[in-house]
Each structure stands twice: as C-alpha cells, then as structure tokens.
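All protein chains but one are shown at their positions in the complex.
Right, subunit A next:
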Amino acid sequence: MKCFEFMGKEIFAQFGIPVPQGRMVTTAEEAEGVAAEIGKPVVIKSQVLSGKRGKAGGIKFADTPAEAKAAAADLLAMTVQGHPVQRILLEEKLKIESEIYVAITIDGAAKAPVIITSAKGGMDIEEQAEEDIVKVYLDVFLGLQPFLAKDLARRIGLTGNLAKSYADILEKMYNIMVKKDAELVEINPLVISGDQVIAADAKVTIDDSALYRQKDVPFVDEDMTEVEKMAKAAGVGSFVELGGNIAIMANGAGITMGTLDMVQLFGGQPANFMDAGGGTGVEGTAKAIQILLAQNPKVIFINIFGGITRCDDVANALAYVKKNIGIPVPVVVRMVGTNQEEGVRILREVGIEAYREMKEAAQKAVELSKAGEEV
C-alpha cells in the first residue's frame, strides 16, 4: 500500500528523520492559517499518489498567507492524473543547495534489502546515469551497520556533519523498513540546506501482507477504482479493473493471468483480473459474480480448474445469482476438476453449457463480446 507524502513524513518524524515544518490540510482557509503559522514562504503540494505531480501542476509556491490560500484553492479544484486533489501539504520552502537520491527497498532476486543512493537527486532514478548510482545489498541479519552508512556518505561525496546527518537518516530509513514493514522507503530529494539534511519528499510503501500488524497506518485506497473498492469490501481475493468488456473470473493468479492473455490473443478485451482464490464457497463466489456484473460487461467468462475450489460451489453460486439477481449478459463457463459432473449438471439446469477446454471457452467469450458490432 502506497502512503501519501504527508503520511510518509509523519512516519519520518516519528523515527527522527528531519522533515520541513508543515502540515496537511483539506481547505483553503486552513491553508492560510498554516502559512501564517509557518511565517515564511511556503510550498503547497497536492497529496496524490501519482509520481509526476510537479509536471502536472500539482505543486505551487506562495510568499504570503493570502497567496497560500489562493494557491490552495486552485490545487483543491484540480485533478492530477485522474485523482481529484482532496488534501494538500503546506511546508516551509527550503533553501536548496543540493539534492540527493536515497531509497531502501527489497530485492526479491537477491533475497535482501538494498540501498540505492545517488548524489544527483531530484530526478527519477531511472533517468540517472548508471555510474552515478551507488547500490548496496544488506545482510538481513546484520541490518544497516553504522560503518556502511558512513561509507555510503563518502561514496556520494559527503563530508563532515553532512555525512553524519546522511548516515543517521539512512539508519532511520532502515528502521522504518523493518519496524513499519515497508517495501519501499524513498526520499527524493533529500535536500542539503545550509548545514542541514532534510527529507523534502517521502515515498513509503507498506507491505500489503503486513497491514494486519501496522494498524496505526491509515488505509489508502486512492489508486483503487470504485469497482476495486467494492471487490475489496466484498472480500474478493484479488481484483484489478482493466477496462474491457469481458468480465473474467478464474481461480489462482497464474491461470487468471493466462485466461486474460488468451482472451486478448483471440482479440477480446478483458474487463478485469479476478482471482477468486481457492475454496471460496458458494456465498463468496456469488459475491464475486456480482462484482463482475457491476462492471456492465458484454460477456462473463468463468474459468475454473477445481482443486480446492469445487465446481459445484461455483455452479451453485452462478445459479443463485441468475435466479435471484439476474444475469443480463451471456455467461461462458469452463469447468474441470473437483466435482466437475455435479457442477456441469447444475449449470445445465439454469441453461448454461460448460466447456472442458479453456481454448474453446475463451474463443466463445470473445465471439460473444463482439456480437452486434459492425464488422
């Protein structure tokens, strides 16, 4: 789960990483008050998860509280890459002498945390030259030892107190990764302002699997669509909206991806990724089918290889939704595995013929999705 910048900075402050003086607000009036409190020129930053805020006009500057109020009103009326701006962060404007890039993340292949840093902050790490980037893998049992942090400071050209402050920030970033279950802690830019090193930005991503033990971090669902929020509320394992007209449900991430790929290769457009999981039962499956319907698709395509998932459960769920809620579009089902015969029989009773082969079913779903279209 990606955190908003202001949330990341709250975590930074808790762990002792210096951040600019400031506060998050939701109205222009509050913005004026905070600007007056700060008593200096301010920067006003829209709080959206999009990475390219600055380029999209989502960051403004103001010298007086009145200017801050006007700028805040502008930002709060804006939409940045599809996200209406609901929150803004007001902060003292820093005097920037130079900018550093620093991030800690987890490298799955190396099975280790990795620190990535560069003396050239302010731009995306992808845009930087390979020779400017310093990358160090950490031993998970040693963590980030002070000697390593100090050497990293040296390698990006810092000396004296600045080097000390940088090393201290690195150690705190590592603590955040471990204690807050962060998959990513990124500061870009980390700003040198006089004798201070300050985090001008904050990107923190919390491991979704660890949210259960990070209950003090508020849940952020800004990057979810309305249907994705519905799916989450309904307890559907895994759902991503993709925008096509063939609503798809399968069980297992791999086969769901494989089903989407096949539909697309046959010329169809998947509406979504839905991994209904294993052993979801009749009720859970019925809820999942209703999420498919909520997308107003032209066709529903269900692909089940029954292992833990029982074909009769899926069939009963379909029959239930068809009888009690109604399914106004054609349904294509491919069903093999556990309790297959029973599932096929139940479906036949409600007028749905199940396929055995994934290929034929996918072709049929694509064909139906194009029905009525001019050729």
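Heads up, the rule we're going with is that a contact is a pair of C-beta atoms (placed from the backbone, for glycine too) under 8 Å apart; a residue touches a chain by one contact, two chains touch by 3 or more; residues count from 1.
As a convention for this text, contacts and distances are computed from a predicted model.
This complex has a chain not shown, and the name its UniProt record holds, of "Succinate--CoA ligase [ADP-forming] subunit alpha", "Formylmethanofuran--tetrahydromethanopterin formyltransferase", "Heme ABC transporter ATP-binding protein" or "Ion-translocating oxidoreductase complex subunit D", is "Succinate--CoA ligase [ADP-forming] subunit alpha".
In the complete assembly, the contact with the undisplayed chain comes from A:A210, out of A:A119, A:A210 or A:M230. Note that of A:I255, A:V282 or A:V329, the residue touching the chain absent from this view is A:I255. Where subunit A meets the omitted chain, the residues involved are 106, 108-109, 111-113, 126, 139-141, 177-178, 181, 183, 207-210, 212-213, 237-238, 240, 242, 250-258, 260-265, 270, 273, 275, 305-308, 336-338, 357-359.
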